[in-house]
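A single protein chain has been removed from this complex, and every other one stays in its place.
Each chain carries a letter (A, B and C) given by its place in the written order, and its residues are counted from 1.
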Amino acid sequence: MKESEHDRHRWLHDDLSPDITMLYSIRRVLYSGQSKYQSIEIVDTGSFGVCLVLDGKIQSSESDEFIYHESLVHPVMLAHPAPERVFIAGGGEGATLREVLSHKSVKKAVMVDIDEQVVDVCRRFLPSFHQNSFNDPRAELLFADARKFLEDKRQEFDVIIIDLADPLEDSPSRLLYTLEFYQLVMRSLRPDGIVVVQSESAGWADLQGFVAIVNTLRHVFPIVRPYQVHIPSFVDMWGFASASRVLDLEQLTAEEVDRRISSRVSRELKAYDGLSHQSMLLFPRHIRRRIEMAERIITDSSPISVY
Amino acid sequence: MKESEHDRHRWLHDDLSPDITMLYSIRRVLYSGQSKYQSIEIVDTGSFGVCLVLDGKIQSSESDEFIYHESLVHPVMLAHPAPERVFIAGGGEGATLREVLSHKSVKKAVMVDIDEQVVDVCRRFLPSFHQNSFNDPRAELLFADARKFLEDKRQEFDVIIIDLADPLEDSPSRLLYTLEFYQLVMRSLRPDGIVVVQSESAGWADLQGFVAIVNTLRHVFPIVRPYQVHIPSFVDMWGFASASRVLDLEQLTAEEVDRRISSRVSRELKAYDGLSHQSMLLFPRHIRRRIEMAERIITDSSPISVY
Amino acid sequence: MKESEHDRHRWLHDDLSPDITMLYSIRRVLYSGQSKYQSIEIVDTGSFGVCLVLDGKIQSSESDEFIYHESLVHPVMLAHPAPERVFIAGGGEGATLREVLSHKSVKKAVMVDIDEQVVDVCRRFLPSFHQNSFNDPRAELLFADARKFLEDKRQEFDVIIIDLADPLEDSPSRLLYTLEFYQLVMRSLRPDGIVVVQSESAGWADLQGFVAIVNTLRHVFPIVRPYQVHIPSFVDMWGFASASRVLDLEQLTAEEVDRRISSRVSRELKAYDGLSHQSMLLFPRHIRRRIEMAERIITDSSPISVY
Partner (left out) sequence: MKESEHDRHRWLHDDLSPDITMLYSIRRVLYSGQSKYQSIEIVDTGSFGVCLVLDGKIQSSESDEFIYHESLVHPVMLAHPAPERVFIAGGGEGATLREVLSHKSVKKAVMVDIDEQVVDVCRRFLPSFHQNSFNDPRAELLFADARKFLEDKRQEFDVIIIDLADPLEDSPSRLLYTLEFYQLVMRSLRPDGIVVVQSESAGWADLQGFVAIVNTLRHVFPIVRPYQVHIPSFVDMWGFASASRVLDLEQLTAEEVDRRISSRVSRELKAYDGLSHQSMLLFPRHIRRRIEMAERIITDSSPISVY
């Protein structure tokens, strides 16, 4: 069948700001629905293949989710000497779980996502993302508010991975980006535990969300390491931050990262290795300054929202 | 006066590929014309301030041109022990010249741009870019084809900076991205000279241009170092490559970079320093692989063109 | 659930010309597929409700299909003294059939559409369009090339309704807009029969398709009446043309139209009546001129295609 220019007639419009909009051509809409919390779509884009789209924002794409998920999970997992109990807040696609379970030391991975419909849709439409990780006997999947879960259960984890959707205005995720939540996270970590937070855009002229998250973590944890990686389908640098009482990503040399990957991880990684680890931690001068100058502390009474 | 949403009614559409388009809101069009070679516009965008736009593509923006120009110029200038004679191919905005002239060792900077109209427009509308560098007595500005200039003049330079527009189809710049041109560049360099080439997108799913340029340089020069930096207004990672018979960006430690900046550069840098230098040279694993696997050699008879 | 501006993130882009594009927000995609002939979508738009979209072009919308279908069907049906046998070429939504069957005189309505999948999708998703007309015992539905059908069957009809998709480049409908096809149509009409042809945009600066169709009909039929009506979801005036050996839309007064509607049509009409009939036939001066000046004759060897 022809694939002429007239076939590019449906487009996903992503307003990155009032002054910038990205248009992604849509080949096919595989699923489109509305949960209690957000609109959910599975869209096959011309540029990045099949994507999960929540509230109109691409969450991850078939073509480069490996960059996001490897970068989110492995630095903290490898910084920990032998993570057994892991907690995932969010992570609906199941790809974060997939990376966590690739660590041979893991005995239990508890994933708490608020939106059962998102997980159902991902299980059905994104098999290459979750790769049946939900069926792994070490995985425990719960549908609840992650903050409430941690408050109620008072469990302790070696690693906590905060993989939540953007704190859009009115989004339920907003109260999971606050000082109070990070204090709860610290209480839920074992003494030598470590947390990683997906931390919004780190390359954009407007870094407000990223630097505020890093700064807020610094008011809770003694060691905080922001890092960043380029995600093509986000058309941006993406920020993360690890936080811990004792563990520090900067202590890991490239060689040590490579050594730990080969002894502890059961699958081949595509984006992450020792040199990638180094590169993630190095920010250009102008971004370093912005991080240093951060003053905002995000609290329950004054949460952030991104555009 | 109100600045309501209705005021965002003019947009710059940049087709990054057939499947992705960026829309930048336009506040004002300061200049719009057509030279012998390309369409030229000076546009005030809502997101990145005043931009030079050639053939519909943003070349540099007021808000982040410092990242591009510092990253292009300083690594090779500082890798060289004491650059006196510098050649710039392209560089119409005058900002590359500005960075070159900030090196105290420089005695002569020859800039050859094919399009006099671009330079005239930039002189008039982009004073913060060139900062009157064109009037510096060390600067020599010529309007000619840079390749032809190097063929005819047989001068030798310490540093050559290739700062050309994208090799769009039918663009005159296409023959300045070939093996034959890079051989000419090598002949125009002193034995311990070094060249840097702006090398197109380095973060996009489609890295073909970047890896082909790097690979082609490797067939000419014994030492080639690709590097990359995130440019917000390009919504992408941007690639560069240094090439030399003897000089190697990787030999410079962060400390040495910082030392040389403070002793040799007369202006304060915003994006580039020792840590930035390190970060530029470190590619994530999946990009490293793509660079290693490159096979294409760009030649006069088979030039590249980007979208 | 909130219905914020962030929810308008999927858009249908319809390139009306290289210089004009319409964007329609998409609320939901109810169906998306590809038949042997074209891409088929059922899209719920924010502006016009549920629409049938073929090859990226809105064919008809829930909110104003009544204007298109009433204007297509009733003028010729009422110009005929007592239409019994009606032929419909195309008409996949079933709404043309619905209007035809509302005429009490009709004994047989043969509808021939080339694309069974379009009709299946419309039956399933557009009940308000077809209103079960396909189940009317007077209806006969066939999936075939309408031209081939008329060539083979040599039946005679009182009214023929040509309700085809735009003759896009490479579209199978292109040979159903030619002199040779209209000659076949004339042979398939009874001596006092009449045909109507949906005839593309009649209001746009570029009227080429419309005036060429009218001119081509005039080389076959002694009486041709172009007419036009505004269709909001097409953001345009839309052209039609009746053609006959003896019947003339201009002979019908507004009063006679109203009389015939009330005695012969079994459903209430919303867009069409005597005054609407008059208004359709009156073109503004500049359009009349363009119709008069038409020279092009569309033939099998030189078919038209619209953008």
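Annotations
Just so it is clear, contacts are C-beta pairs under 8 Å (C-beta built on N, C-alpha and C of every residue); 3 or more make two chains touch, one makes a residue touch a chain.
Treat the numbers as computed from the prediction; the structure is a model and nothing was measured.
Within the full complex, the chain left out of the display contacts the shown chains B, C.
The missing chain, though absent from the display, is touched by one residue of C:Asp145, C:Asp192, C:Glu256 or C:Asp273; that residue is C:Asp273.
Within the full complex, the residue among B:Asp55, B:Asp120, B:Glu156 or B:Asp206 touching the omitted chain is B:Asp55. Contact with the chain not shown here comes from a single listed residue; of C:Phe48, C:Phe87, C:Phe149 or C:Phe240, that residue is C:Phe48. Within the complete assembly, residues 5, 8, 11, 17-25, 45-48, 63-64, 66-67, 203-205, 229-230, 232, 235-237, 269-273, 275-276, 278-280, 282-286, 288 of chain C touch the chain that is not shown.
Residues of chain B that touch the chain left out of view are 1-2, 6-15, 26, 28-29, 32, 34, 36, 39, 41, 53, 55-57, 168, 170.
Throughout what follows, only the chains that are shown with their structure count from here on.
Counting only chains that touch, the fewest steps needed to get from chain B to chain C is 2.
Although chain A and chain C carry the same sequence, what matters here is overlap: shared residue numbers make up over half of all numbers found at their interface.
Within chain B, not a single residue touches two or more of the remaining chains.
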